[in-house]
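All protein chains but one are shown at their positions in the complex.
Per-chain residue numbering starts at 1, and chain names A and B are given in the order in which the chains are listed.
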Amino acid sequence: MLILAVRRLIGVIVTLFLVSIMVFAIMELPPGDYAERYAFRKFSGTGVQVSESDIQSIRIDFGLDRPVYERYLDWIGGIVFEFDFGQAFAYETSVNNVIGDRVFLTLALLFVTLILTYLLAIPIAIYAAVRRHSIADYSLTVVSYLGLALPNFMLALILLYVGVTVFDLDIGGLFSEEYEDAPWSLGKILDLLAHLVIPALVLAWSATALQLQTVRSTMLDELNKLSVTAARARGLSEWRLLLKYPARLAINPVVSTIGFDVNRIFSELPIVALVLGLPELGQLLVQSYLDLDMYVAGAILLMLTFFIVLMNFVSDLLLAVLDPRVRAREG
Amino acid sequence: MAIAAHRMDAPAALPDDLLLAVRDLKIAIGTDEGRIVPVNGVDLTLGHGRTLGLVGESGSGKSLSTKALMQLLPNTAQILDGSQLLFRTKQGSVVDLAGFAPRGKQIRAVRGGEIAMIFQEPMASFSPVYTIGNQMIEAIRLHRGLDKKAARALAIDMLGKVGLSNPGLRVDQYPHELSGGMRQRAMIAIALATNPSLLIADEPTTALDVTTQAQILALIRSLQDELGMSVLFITHDMGVIAQVADEVAVMYMGEVVEYGPTRDVVRHPQHPYTRGLLAAIPSIDQIGGRLTPIGGDLPSTRPSGCPFHTRCDQAIASRCDTVQPESTALGPSWWARCHLLGEAAS
Partner (left out) sequence: MASINGTGPDQRPALSRRERREEKKRLSYYTASQWQLVWWRFRRHKAAMAGAVVLLAIAISGIFAEFFAPYTPTDRDTSYVQGAPQIPMFWDHNGFSFQPFIHGTTTERDPRTLRQVSVPDPDTRIYIRFFVRGESYDWMGLVRSDLHLFGAAEGQVHLFGTDDLGRDVFSRTLYASRTSLSIGFLGVMVAFFMALMIGGIAGYSGGTVDYGIQRVTEVIRVIPIIPLYMGLAAAFPSDWTNTQVYFAMSMVFGLVGWPTLARRIRGHLLTQRNEDYVLAARLAGAKPRRIISKHLLPSFTSYIIVDLVISFPYMILSETALSFIGLGLRPPTVSWGVMLQDAQNIRTIEQMPWLFLPAAFVVIAVLAFTVLGDGLRDAADPYSVSKGKG
């Protein structure tokens, strides 16, 4: 178990290192450099003529004249050792300031979504598999197809439309007006949780659809296993049998795909956030891409990926806890 | 699903020396291509403490017939009306298992408690995520009403009985930590821990190598002597039957074509199919000679008349392919269904 954890941890570090290179490459991709964009942003419309030497001095100020690998080491070193993600050009402050408590809002949204996904998907799928060819089973199939075909952001738009036209209600945002700029308090947290439900439902939509299918098909496989017949032949009652044997194993693929679900949720997050007006990382990511504020974008992309890798790691460990075969295979 | 009605009025028709009598068992399965009847009139009897060998090719319906005893048939299958599965419980009453609902309380008490079953693949018959002990104690507590501690002690005791070394350690091991032979021993331990009066062994040695196979067969025999349960042994291997069974029933396409004492049937097989099966066993004194396989394949649908006539080299034209043979008595508990025997008798 310990060996497995250590081995996986090394894998995590290697992956994160490669991810950081990739993210840095994306930050470097846009044509021109920060100095030009910075100068353009700062002086456009002011009537000041910007000369090439001005840009060059900005470049030196930000250390942009140094070779790529030095800048990469500088950037990643700052993150790893000082938790400093660099400068946000569009906001003229540090990336850390821009991001602020959005990280926590994002994580809150992520966990509420994950919990919702599993609470919905696992019991329903198990029930549908046991009652195969029932109405519940068929409606599950329809819903899971729809879940794959109807993108979350469209669902968000539909909910917005229904909210406004039918209930005369704005379901966007994460806080009520009175808590928008208020300091954190119990009231604010409860208000946040209430506002998280709709976005979480929207984000859970496709993840749930996918997990419904996975759990249902694993459950169907497991139901036909000889071990289930053997347990039935020992005289166990049907529900106890189902929960102890096939259902227990049908959870394994869910656990092993937690990281994948986090990936999916983060992938859909920016657009859903944009539609629902959620002040979290995804929305900021879109904004910074549009502004070409690449340090902010890079920081967010790195953070999101970090959480995904972390959840992958957690899922590996959980799987080893749940399945003795994994422990046996990997020590 | 129409289940054969539980005939409360006529359960007593089971002679005292018998534990089990299967009468005219018919099982139908609904498939995409329509309804098929893979078990079509099976008759068997099994005495107390005896071993009945059930032999036949894959698809002959032998597994299905025994699954019916425990109501473990797939959802698409049903036992047809008129089938009788008479069984004497530990309390001495005779019940018709065919009348029990597959999910009912009655059959659950029989499963494990009265009839236990071991399977062909010991690995697959354990859940990989629970220890051997866990899966054992669950059954013991269910049928013997022991507390956790006593159940565990009994489990360890049983594991020792089936010849596992260091049973106190084994009880906390996972199935994948045992070898194939050890797993089958553990499976036998689970099955017998609840003290059943009938053990159904569904090809328990097929997946094992020859030496392990012999050990397991010897183990079942010795446990039978010790615990006194009856054994219903399913196999496709006539050689195994000769080693373990007191009586043998030869199945072909859902019917028993010959039934009798193993010794008689093996020495003087009367049905052409039984002869074919015996001729196909390799033996020491035949080295250099050639084995004689049974020609042809199992037909996809049951032929009219005698089901074996399509592969029988002695088939009588316009008789075997049209008239279904009745059983011909060959001894006090020995009979076969073949027109050739009827001819000889008349």
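Going forward, a residue touches a chain if its C-beta (ideal position, glycine included) is under 8 Å from a C-beta of that chain, and two chains touch if they have at least 3 such contacts.
These numbers come from a predicted model, not from an experiment.
Considering the full assembly, A:N263 is the residue among A:T113, A:T214, A:N263 or A:S315 that touches the omitted chain. Taking the complete complex into account, A:N312 is the one of A:T113, A:S227, A:N252 or A:N312 that touches the chain left out.
If you put the hidden chain back, the residue from A:M1, A:L243 or A:L290 that touches it is A:L290.
Not every partner is drawn; the one left out touches subunit A at residues 14-15, 18-19, 22-23, 26, 29-31, 145-146, 148-151, 153-154, 157-158, 160-161, 164-165, 170, 172, 224, 259, 263-264, 266-271, 274-275, 282, 285-286, 289-290, 292, 297, 300-301, 304-305, 308-309, 312.
Everything that follows uses one rule, which is that only the chains that are shown with their structure count from here on.
Centre-to-centre separation between subunit A and subunit B, using Cα means, comes to 54 Å.
Partner subunit B is touched in their complex by these residues of subunit A: 225-227, 229-238, 244-245, 248-249, 322-325, 328. Of all residues in subunit B, those touching subunit A in their complex are 70, 72, 103, 108-113, 116-117, 119, 121, 124-130, 135, 138-139, 142-143, 174, 176-177, 187, 190, 194.
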